[in-house]
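The complex appears here minus one protein chain, its other protein chains still in place.
Chains: A and B, in written order; residue numbering restarts at 1 for each.
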Amino acid sequence: MADTRFFRRKGPFSVAEIAELTGAEVLNAPDKARVFDDVSPLQNADDSILSFLDNRKYIDAFVNSKAGACFIRPEFADRAPEGMVLFTTNDPYRAYAKAATAFYPFETGNGSISDRAFIDPTAKLGKGVQVDAGAVISANCEIGDGTIIASNAVIGEGVVIGAGCKVGANASISHSLIGNLCLIYPGARIGQDGFGFAMGPQGHVKVPQLGRVVIGNDVEVGANSTIDRGAGPDTVIGNGCRIDNLVQIGHNVELGMGCVVVSQVGISGSTKLGNFVVLAGQVGVAGHLEIGDGVKVAAQSGVMRNIGPGETVGGSPAVPVMEYHKQTVALSRLVRKKK
Amino acid sequence: MADTRFFRRKGPFSVAEIAELTGAEVLNAPDKARVFDDVSPLQNADDSILSFLDNRKYIDAFVNSKAGACFIRPEFADRAPEGMVLFTTNDPYRAYAKAATAFYPFETGNGSISDRAFIDPTAKLGKGVQVDAGAVISANCEIGDGTIIASNAVIGEGVVIGAGCKVGANASISHSLIGNLCLIYPGARIGQDGFGFAMGPQGHVKVPQLGRVVIGNDVEVGANSTIDRGAGPDTVIGNGCRIDNLVQIGHNVELGMGCVVVSQVGISGSTKLGNFVVLAGQVGVAGHLEIGDGVKVAAQSGVMRNIGPGETVGGSPAVPVMEYHKQTVALSRLVRKKK
Partner (left out) sequence: MADTRFFRRKGPFSVAEIAELTGAEVLNAPDKARVFDDVSPLQNADDSILSFLDNRKYIDAFVNSKAGACFIRPEFADRAPEGMVLFTTNDPYRAYAKAATAFYPFETGNGSISDRAFIDPTAKLGKGVQVDAGAVISANCEIGDGTIIASNAVIGEGVVIGAGCKVGANASISHSLIGNLCLIYPGARIGQDGFGFAMGPQGHVKVPQLGRVVIGNDVEVGANSTIDRGAGPDTVIGNGCRIDNLVQIGHNVELGMGCVVVSQVGISGSTKLGNFVVLAGQVGVAGHLEIGDGVKVAAQSGVMRNIGPGETVGGSPAVPVMEYHKQTVALSRLVRKKK
């Protein structure tokens, strides 16, 4: 059960409510009014708990679980322990996500404005906006309804942030337009100058960075990640993107919709990603490239050329992932031969 | 055109003024008093706009551009569209940087001190120093003329910062001496303890870190980058260095003049770089090494040995770059043979 010092639970919710909420089919539930009190992993669950089985690897935990109810794929229904209520669906993790969010809803602004915050009188705040101690909101900002600006976050002049967002503690945002329902994690840096200068032996001359960062709706930017503003064109992050911690996104980079960028990835200036691209941890992508829709890049890879839609690549420099695996095997054989 | 919510433009500037400012030669300008209103990339320019052609790849954009004026290399002059004023120079990007800076000058302190800032009474602030809301300036600090300390930045006891600098939002600096005209980006961490301890199976014992960070003039330190102070000797960053976002610089590291350190590079303790070294993105450099003047290291490389002046290296472990490319090719052939 979640630590009540940190989490506040709603509920309970009935079988009928959970089915309604998630679209799952109900099996094994004689009493649709039966309620569940909480969510938890299979191992720790008792009969008041709603759990889920997503990864087939955990089938034993499922078979032996004391959970009162479980989201599962239909094909596992006949493995369920006796008496367990089953919610069947082809995407049990997604259904669990929705149910868990009912028990533990995401925070929204409570309308309180700390007297230790600094808000420029020209800033426009929507209904229910919450501004915590030490936060700074500069001149001409616009903050949408229900958005939270957490402690010691700094919102620069003219920045526009949509409704239902949260900007985490100590984050800073400048030169940016941000959509609705975005989560900017603590310490994220958005909108500062890109790394632009004319190099030369007599010294490097800084080039004014005259673009912005434009972020769509339902985007997450992880803790201590950095997104530089454009040099002239904008840096653009599409709707639904998920950016993990300590990620670097250079100036003029564009991400399509629904991209997933795992921790410590770096994307160099002016590179463009299509929709639903997945970059695994510590990947580096060189500048001025085009990465197609649905491309997947294995962890620690270095992408040095354009990648066509749907390709999966790995290695540094990155090649098609099957070739990368063969390289690994070949290298390992080479060594064994030399023994 | 730059978004006026974020950028304030100066100008217009005449042909004569732009030539004076940049040292470029003027061609095709019957009227030296003709003025230009703004700068922009070639694609979006109209006849009131000053643009530039640096990369030969964009020659088509140049030929078809409606820009009123353009910085170019002399050899492209005869490809110019009719009526375009030409500023010829061997380094058009540098000339553009200077002109763009005239239109969009870098910020300098406006002399305002927020009543929401905390400034220790023993701190000494120069003329025109600007201190924004939530910034903290500790005892015995010295801040030079025209320097900006942005919101929620924290300057530790005794720190000296020169004139014309900007310390970004939420950055923190301790145990450091910083020159003039430095830009410290949001969230940068400068001067904290290095990673120094005596390891042992009965526990690790922390070693006091008794050095400083000493930064020259005209240095940039990127967003969320970290520079640890020396353990006894100092950590030193030479004049004119450019350090990108999320870079780690360990204790006792020394960088010569004009080094360029791209995002997510890590330089381990006590390593010394010469002048004008370039480390591309995600490079790692082991500790206690000497990297000569003008060395270039390819992205994602791992440098495990000393590198002589002027060498270009790549790979992990890094080898001369031609050898690295051959390794890549050889590995790829090996796989093809095995098919």
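Operating definition for what follows: a contact is a pair of C-beta atoms (placed from the backbone, for glycine too) under 8 Å apart; a residue touches a chain by one contact, two chains touch by 3 or more.
Just so it is clear, the structure is predicted and the values come from calculations on it, not from any experiment.
A.B. asks: Which one touches the absent chain: A:138, A:170, A:209 or A:271?
C.D. replies: Of the listed residues, the one touching the omitted chain is A:170.
A.B. asks: I'm checking contacts with the chain that's been left out. Which of A:222, A:250 or A:269 qualifies?
C.D. replies: A:222
A.B. asks: Which residue from A:68, A:109 or A:240 sits in contact with the chain not drawn here?
C.D. replies: Result: among the candidates, A:240 touches the missing chain.
A.B. asks: Which residues does chain A use to touch the chain missing from this display?
C.D. replies: Against the left-out chain, chain A lists 2-3, 5-7, 39-41, 91, 93-94, 96-98, 100-101, 103-104, 106, 114, 116, 132-134, 150-152, 168-170, 183, 185-187, 218, 220, 222-224, 240, 242, 244-246, 258, 260, 262-264, 276, 281-282, 299-300, 316, 328, 331-332, 334-335, 338.
A.B. asks: Contacts of chain B with the missing chain: which residues?
C.D. replies: Those residues of chain B that touch the unshown chain are 118, 134, 136, 138, 140, 152, 154, 156-158, 160, 170-172, 174-175, 187, 189, 192-193, 195, 197-201, 203-208, 210-212, 224, 226, 228, 232-233, 246, 248, 250, 264, 266, 268, 282, 284, 286, 302, 304, 316-317, 319, 323, 326-327, 330-331, 334.
Here, only the chains that are shown with their structure count from here on.
A.B. asks: Report, in degrees rounded to the nearest 5, the angle of the rotation taking chain A onto chain B when the C-alpha atoms are fitted.
C.D. replies: Angle of rotation between the two copies: 120 degrees.
A.B. asks: Could you state the distance in Å from the CA-based centre of chain A to that of chain B?
C.D. replies: Distance between chain centres, rounded to whole Å: 29 Å.
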